[in-house]
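Apart from one protein chain that is not included, each protein chain of the complex appears where it belongs.
The chains carry the letters A and B, assigned in the order they are written, with residues numbered from 1 in each.
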């Protein structure tokens, strides 16, 4: 067990290194540099040249890379020229918003996936299964952004059941009960929209896993022993099928990142996705680089967590 | 596609009589049996014929020209689906958009397929250290936040065009098929027929592409079909965000993106809803065909 984990973590180091290199090179390719957001255009060009020298912007690329990575590790991600504030401060609030949106989405994803998957797998080839399978088929083919738009159109605008923009009702005191309720209320429609689409993979997986397990010898043995059907499901089948699902949440992070860009944009939800989108439109590149770096690391960590949990659940993976 | 065809003069009837049971006839039979897949296929063929046919006649210049006297017109006889904020005909844009989305979807699918097949085949066939290194590289691409990286590339590429857009998409989308091909190639190369080829003096390259590859054809067809649907979705998503097609070239996603204006979303459904429905139905149909192909190539799942 520990061997696999250690090896898996060792693989992660070059991954993060490569990711940082890639992002650094992307940043280099972007027009402008760290100075362009800071300086007063009326300054003397000689002064600017001096400042560039002082900030190390004329150094070799690897020296600049090392400077950048040093800063990033210490939490210094540069300065946003649009907001005139350090990127780390700017990101903080957005990160919290996106974090909670993701958590709520994941919870809803599993709340939908587990009952549907179990029903569909246990009673396969019944009408209930057919409806659920039909849903997964359609969900699989539906792009998140279209579904989110339709949800906003129907439940946000037409019925007015949900707020159509923002993450909280303006004017509420942070920390109060009303504030929290309003936060959750604003999160609900984006989270449901995203979850209804992302959940279909899990439903499909759970269904085929259960159908598979049902035909295994040890289940047939359990039945032959006279174990009641509910016990067969609760003790044997679900134990075997649910654990891998639990491990998937790490992999889901990568998918969620893509989803949040769309969903936050459509629902006007001030999170990392929207920040990324706005920053790239306004060419606020130090923010863009930071967001990509953070999300990249998040998906590397997510994959790590999933792999380790999976190896705990399924020893066969460790042998690989 | 038929790798078996050597140029020996054997009459067609003979070939017909000796069709492999895992070939096209089974695929065809499976689709005929599966009504949903059949309807999807017919629908797709019609859409393709219609869209590519009409767009030959349509004057694209005229459609994308701004007409300030016809802004936001609801559907009428002149404009079947109304007009957008620039007075441009939505129906015409819909047709050109569908054509563009389909074309780029197919292009990206073919390019990712080509890269993925070669990459996966090499990794799987040689195995060992080669495989190990190649899979580590693939893993790295796989954990990148796809959408963000593509958007950044689209934003920083100078002289942005349809070609560079499809190249950027391809660069970050070849991993799925590569991984599938690799794991199948790992199994295939251990089979005696591949070993036999070695003893018969065939080079590794020859064995990979003329012996192993034909045995992966069904996997490739199924995967590429399903990828096509996914790629159309991704393209329209990126166009929706404004990082897909250049502005002069409408795509289905471009039409949907008008809905980011709350007023359009709320009260001018004819602009964004038809394109949304079309994307959905296209992806659904391609997926249906893909799933039927999958069943056809997997004997255990075959329906009859």
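Here, a residue touches a chain if its C-beta (ideal position, glycine included) is under 8 Å from a C-beta of that chain, and two chains touch if they have at least 3 such contacts.
We adopt the following convention: contacts and distances are computed from a predicted model.
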Ask   = Considering the UniProt annotation of the chain absent from this complex, which name among "Fumarate reductase iron-sulfur subunit", "Glycine cleavage system protein H", "Peptide ABC transporter ATP-binding protein" or "Ferredoxin-like protein" applies?
value = "Peptide ABC transporter ATP-binding protein"
Residue in contact with the excluded chain [from B:197, B:264 or B:291] = B:197
Key: Residue in contact with the excluded chain [from B:103, B:164, B:183 or B:215]   = B:215
Message = Please output the residues of chain B touching the missing chain, sorted low to high.
response = 3-4, 6-10, 14-15, 18, 20-22, 191-193, 195-202, 206, 211, 214-215, 217
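Basically, only the chains that are shown with their structure count from here on.
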Key: Rounded Å distance, chain A centre to chain B centre (Cα mean)   = 25
Remark   = The answer for chain A against chain B in the complex is residues 11, 14-15, 18-19, 22, 26, 29-31, 137-138, 140-146, 149-150, 152-153, 157-158, 164, 254, 257-258, 261-262, 265-266, 276-277, 280-281, 283, 288, 291-292, 295-296, 299-300, 303
Request  = Could you please specify the touching residues of chain B with respect to chain A in the complex?
outcome  = 136, 139-140, 143-149, 151-153, 155-156, 229, 233, 236-237, 240-242, 256, 259-260, 262, 265-266, 269, 272, 276, 279-280, 283-284, 287-288, 291
